[in-house]
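For this view, one protein chain was removed and the others were kept in their places.
On to chain A.
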């Protein structure tokens, strides 16, 4: 949007808006342009891969981008392509009946890779359930992401091994966990020590839909008051299932941060360099003890909310077409080609690697066994629990009765 005040006023003069409040019982709907992030959005590379000139929005982060090497660019590009392929495989496996559900990240690769790459090993990430790209950057095996969607577990990785928490299905719950975890880091004395190997921060992920949740807003309050080392990362993909932005909020998420007492930045979520730079700056500030930042990555969900969803019922094809032109991989590739960061052989090699990854994911997903029935009773409690123990015994006896019947 060109003028933030327009948003605050609902796009009409305040006196008229006041009148309408009295004359109508229903608030007027306000459709903003969900394809344009406005001048405050940090962006380094345009849709065709051209490096943009320094401007007011991107200037604070220009140094971070300028310090990046061709190797950095190649490595990021590789992540984008592999993550997209992993996601496509998840979608295909659902269609083949191997998974019960798959929430696709198609279109959000740059937002997730840019953010995930800015994390250091000692940082901790709290995802929603669409953050396959962040999981990839944290080193979580993509096959492990499939377990919960296949129904063999509720999360197949040890979150403390990669400092990547389990997926959280109830929208917004994890924002508070992230805040508490960051408060723990403060108490552990790993914030603001000046030692880059030691200082740590937390990143919490949610979508534009999540910004309406109580837990999201409470997390903002708690993090602000505690000055917690925390970066809130909102992937504004424009749709909360079928609800567009204008049914979710009257001012964009990044502008709300100020109301909670810390900075908010809107970044082009399809520009991996911009996302990386903005996130790195925010994490550096958090680790240094400067408190939270909210990053709104302005992006788009190209696919359905999940495989259970039909976006043709609620959004128009022309909107998707506009966003297809902003594709994060096409853009990064254009930028790299224009600037000589990689040769054609590199791109072919990444594509071949993606094929291998997809084949492995498919194979290992299909080989993923159903869990042993008795393990259903495991880990309900950390300590002994007689009720669980008794029901487990009951189940064993019941199962054994079939064996006995069979023997007779």
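By definition in this document, contacts are C-beta pairs under 8 Å (C-beta built on N, C-alpha and C of every residue); 3 or more make two chains touch, one makes a residue touch a chain; residues count from 1.
Note that in this section contacts and distances are computed from a predicted model.
**Q** Which protein name, taken from UniProt, belongs to the chain you can't see among "Acetolactate synthase", "Pyruvate dehydrogenase E1 component beta subunit", "MoaD/ThiS family protein" or "Phosphonate ABC transporter permease"?
**A** "Pyruvate dehydrogenase E1 component beta subunit"
**Q** In the full complex, which of A:39, A:156, A:192 or A:263 touches the chain missing from this view?
**A** For the chain that is not drawn, the touching residue is A:156.
**Q** With respect to the chain omitted from the figure, which of A:222, A:239 or A:254 is a touching residue?
**A** Per the contact definition at the top, the residue touching the missing chain is A:222.
**Q** Based on the whole complex, identify which of A:177, A:287, A:301 or A:326 touches the chain you can't see.
**A** A:177
**Q** Residues on chain A that touch the omitted chain in the whole complex?
**A** 153-156, 158-160, 165-166, 168, 170, 173, 175-188, 214-215, 218-219, 221-222, 225, 378-383, 385-388
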